[in-house]
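Only one protein chain is missing from this complex, and each of the others stays in its spot.
The block that comes next holds chain A.
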Amino acid sequence: MSSLFDWFANIRKTEPAVQKQQEREIADGLWTKCSSCNSVAYTKDLQANQLVCPECKYHNRVDSDERIKQITDAGTWKPLDENIHPIDPLKFRDRKDYQARLQDYQSKTGLTDAVTTGTGLIDGLPIALGVMDFRFMGGSMGSVVGEKLCRLIEHATAESFPVVIVCASGGARMQEGMFSLMQMAKISGALQRHQEAKLLYIPILAHPTMGGVTASFAMLGDIILAEPKATIGFAGRRVIEQTLREKLPDGFQTSEYLLEHGFVDSIVPRTQLKKTLTQLISLHQPFYTLMSPLEQNNGHHSEVSEKV
């Protein structure tokens, strides 16, 4: 509901026709209102600041395309598995057919499902990157999210790439029933193999990271980063309030709360994210990749260390 797009949609419905033109200009992107402090910023400035409000430092939601641009070096992004599309395995119908819902979100977002995956360079270093997009059914995890992330991780294991996944999800996609629950196990299995190859995995927890995503790949990083003030948790706030019938502590389930309790390594402002990622990846590069090509040609790193 707090999405900027919803906000504009509501305005359009309720405001008189005269103002419509002006509102459309905003919707078309000249000016953008911060969803936290309501201050209006020139959209280009806001984008230059990676959608972090210059006034209140609020991290406005970023769609996956924008996020990829923020993290990878220009012109290096190679998407993977764009041809994987969701289906409706259970013929699920709540108040609307799942199939129809999927089509709505696809036409609204231009995405096939809630994650985009691919490879790219980050300051010249190769990474396998997965970015979830909250706009697509709340970033919920169904078969496509699971399959694309698994293929990404397996590709990274084969190529010895570090994996970075930007999480933004309400959790499992109920419309796919048990298939969605099992994606948690499936992705965790792929990460186990990536880990056995001694490769680096860094999840970035953006707002919100909940449910089955928290209880699987979001919490399995070698190093876990979070954006400031993101909501991160297993059970939803309302669920907990209902079961306990009491008010929840201030700042409960925020990035800062998780940092305090030892579940994230660092809270990184978005404007520092690329720099931090580059630093972490370069600090964890296998020793032999840092050697000169000549030394590498002489053989495997273990032989080199024997010589030493």
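Methods note: a residue touches a chain if its C-beta (ideal position, glycine included) is under 8 Å from a C-beta of that chain, and two chains touch if they have at least 3 such contacts; residues count from 1.
Note that in this section contacts and distances are computed from a predicted model.
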Identity of the absent chain, which is to be given by its UniProt protein name, from "NADH-quinone oxidoreductase subunit H", "Amino acid ABC transporter ATP-binding protein", "Acetyl-coenzyme A carboxylase carboxyl transferase subunit alpha" or "pH regulation protein F": "Acetyl-coenzyme A carboxylase carboxyl transferase subunit alpha"
Contact residue for the chain not shown (choose from A:118, A:146, A:162 or A:208): A:146
Contact with the hidden chain (one of A:103, A:160 or A:192): A:192
Selected from A:51, A:215, A:230 or A:273 as touching the chain missing from the view: A:215
Touch with the omitted chain, as defined above, among A:80, A:223 or A:240: A:240
Touching residues (missing chain, whole complex) on chain A: 82-87, 89-90, 92-95, 142-144, 146-147, 150, 172, 174-186, 188-193, 195-196, 211-212, 214-220, 233-236, 239-240, 243-244, 248-249, 252-253, 261-263
